[in-house]
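Working notes, beginning with the structure itself.
Removed from the display is one protein chain of the complex; every other protein chain stays in position.
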Amino acid sequence: MDKTSTVSKKGVWKKRLMQNYSILVVILMLIIFTILNPNFLNSSNVVNLLSDSAPLMVLAAGMTPILILGSIDLSLGSLCSAANVMILVMMRKVFEVTGNTYGSFFISLIVTLAAGTLAGVLLGVIHVKLKVPSFIASLAFMSVWSSAALIISSSSVKLPKALKVTSDWYKIQIGPIGLPLILAVLFILGYHFLLTRTAFGRSIFAIGGNERTARIAGIKVDRYKIIVFAINGFCAALGAMFLMVKAQSAAPTVGDSFTLMTISAVVAGGTSLVGGAGSLLKSIVGVFIISIIKNGMNIVGVNAYWQKIVYGLIILVAVAISIDRTSRSRVVK
Amino acid sequence: MERKLLFSAKNITKSFYGTQALKGVDLEVHEGEVVGLVGENGAGKSTLLKIIIGVQPQTSGEMFMQGKPFAPADPMAANKEGVGMVFQEQSLIVNLSVGQNIFFGHEKDFMKYGVVNWKKMYEDARKVLEEVNCGYINPKKKVIDLNFATRQMVEIAKVVNMTKSEHGDHKCLILLDEPTSVLNEAEVQNLFKEVRKLTAKGHAVVFVSHHLDEVLEISDRIYVYKDGENAGNMDIKDATEEKLYEAMVGHSTTTEYYHLADQRKPEEEVVLETRDMGVSGVFKHCDIKLRKGEILGICGVVGSGKEEICSVVCGDVKPTSGEMYVKGKKVSYSSPAQALQDGILMIPMERHAEGIVRNLSVAENMALSNAPLLSEHGIVLKKKVDEQADRWIKKLRIKTSSKDAELISLSGGNQQKVVFARALASEADIIILNHPTRGVDVGAKEEIYALTREVVAQGKSVILLGDTLDECIGMSNRVIVMKDGLITGEFQADADEKPSQVSLVTLMM
Partner (left out) sequence: MVKNNQEALTIQEEFANKIKAENRREKLIKWAPVLVLVVLVVFFTIARGSAFASASNFVTILNQWAIPLLVALGLTFVIMIGSIDLSIDGTVGMAGSIAAVLLMNNMNSNNFGVFGIIIAILCSVFVGFLIGVIHVKLKVPSFMVSFAFMNICTGIAYVAYSGTPAKVTDPVFAALPKMSFLGIPLITWIALLMLAICIYIQEFTPFGRHIYAVGTDETIPRSVGVNVDRVKIKVFTLAGFLFGVAGVVGLIREQLGQASIGTGKMFPAQAAVVIGGTSLAGGKGGVINTIIGTLIMTVLENGLNMMGVDSNIKTGIQGVIILVAVILTTKRGSTIISK
């Protein structure tokens, strides 16, 4: 009995729809929100929406491969918060000492990015080498980074006037699209290239699909998993920098809500939780979905309190749709 | 002594995706009888047991219990009819007590005013244990605190209890699947005592084991299965180990099947060597030499250690003793990735669990082990991946709708070919074939044999774990036999002078 593929034409279309529904959702959202409030498609609102997406884009870039592996990082938001205050506090201190604006920015940026990467490595090592499930390891780190953020600065800090010049680049526009978003998209496209064209990146899909197979086939499973977590830490720090420059201030809890938003974005974009399937390109779309919802809810006047409910529902629906229920033998815990 | 017929199975067949595990077997068990069931791996014993206990249905054929048609939908239904089974894998819940395990699922029977009356349950548990002469076991003890032999007894007590009905003289059929694999000799004798007490009461036992001496000791009659068919059934007074071996292995298949004409002599160079290697509790004192261009077969029953040796050699598991040398260099691997760098790669036994990534395409599955070969400046070139896929699809005659089709859409045999292609495309020159033809149809099997010969002719070396003894002997230049974690024999298997299966089986069991 040959078990070759006998998918009907209708089945093929259904499959394509399932895999690309996120773009349809974006279009749908745009239509809905414009109907609810025509101001939605105002040029200034569109600019706002686009620039708002940049930090989330960076964070989603880091989180996507983690979900492709079948893991999760609940500490993303807190790490982002810690990096957020770290970069500004450090900038101020370095500026006090050196008096160089751009210098202090870059030094602080590099140190913070390194710190974020290191944080990712730490989480990765504990998860991979000590076999601690990622949700609990990242849960633990969530509180560690939360505390770290509060220790670095227990209240919000402002970017001093003297240093404001280093944030000017954030306002550069190319048409309706701001420089930050362009940089963020370039970044995520670069990571996408890495994920789809290098041995390391392609292995991530194999590991997420069947870790045992990948291991026996000779893939450096442990090393690659840790690298994914390291890059995630880097992205948290990079996103934190975007947030700091955009707001021209830093706060020890500013990133906390991003964990939920990032996961929603990646999941809404279509990356499956089962592991082994997903795409950074899809996450770009997912980020826009979340941004549109956030922005749209504001414009239409929906109470901000509904946001959490909406994101939660998005996750449930997206995950329920994309989970492979046909695999009967899989035990889900 | 005329015994009443308790259970019978007639002409049972079972097919899975194109392979026939059972081709029409019969089994008859009388009251008070111990029926031994022997046969090679894959002969169909476990499959038949699973059908009898209701884990899976037969494809055709009938069963009767106490004269009435018997077709259990699940193990619980089988239990109600008086059939119980002690599975090879322990089925006790280790953090619960003995008594709680015996009555697991039936706690409701002991409920009083909404509370489970443990006192009564433990009293009943004691009675159950005494029935199988295990009154010395304290039912309140947690299973995790018992040794394996005691756990085995608890399993038997549990099964006997589950299958007994309240209606008077109901005789039960108890199936024991390899019950002695974790027992020492004294404990085996103890088990036999319990079995005899059971049969003295009129119950019947089916005893499946690869320890032929034990089967000969305890059985009244013995069935031999081979390749999914009845290969003989004899009374204990007529049975000897030699007769059993003969029935179990029978004649070997044609030389063409294994392409014996292409079997070459290996070179002198030793590419892989293990010295006194062992994994605690699994195997020990293993000295193996693999020569360049050689196919080295390892035979043994499940649990003999042959699969675990392969896990160590391919880098998946670290040995607890001994050393390994690859091309003269001492090595110690902590992952298969490291072993691959020295040219060692395994094609695993459990294709679904460890061999494929189901949702990746055929081309991608093939490229798992040799990405660096397909890259330029660190970037994997899709062109090369596709070329590789096309090449192997053609060469191995892989039936697939396209090289980008999801691997799960291919048949088992074709999936295996893809896994093979992956190994061959990689730079590995020491390939471990772990049951490479399992779940593969006959035509594909022969192609794999031809391929293996070709691979070895190119100077690569192979360690082969065969699906059947026949395959192992037919394909290998040399065969090592393992039993209970030790190497018990080594045979030259030149093309013109293959050892007989009987001589191997003797050392396996």
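In order of appearance the chains are A and B, and numbering begins at 1 in each one.
Going forward, contacts are C-beta pairs under 8 Å (C-beta built on N, C-alpha and C of every residue); 3 or more make two chains touch, one makes a residue touch a chain.
All of these numbers come straight from a predicted model, not from anything done at the bench.
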item: Per the touch definition above, residue among B:100, B:163 or B:209 touching the missing chain; value: B:100
item: Among A:61, A:126, A:199 or A:293, the residue in touch with the chain that has been omitted; value: A:126
item: On chain A, residues whose C-beta touches the chain left out of the figure; value: 69-72, 74, 126-127, 130-137, 139-144, 146-148, 150-151, 154, 211-212, 215, 260, 263, 273, 275, 303, 305-313, 315-316, 319-320, 323, 325, 330-333
item: Footprint left on chain B by the chain that the document does not show; value: 55, 74-76, 91-96, 100, 104-105, 107-108, 111, 114-116, 118, 144-145, 147-148, 162, 182-185, 241, 280-285, 305, 316-317, 335, 483-486, 488-489, 506-507
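Here is the rule we use: only the chains that are shown with their structure count from here on.
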item: Complex contact set, residues of chain B against chain A; value: 17-18, 314, 316, 335-337, 339-340, 345-346, 348, 353-360, 364, 367-369, 371-372, 375, 378-380, 399-401, 405-406, 409-412, 422, 426
item: Complex contact set, residues of chain A against chain B; value: 1-5, 197-199, 202-203, 205-206, 209-210, 212-222, 276-277
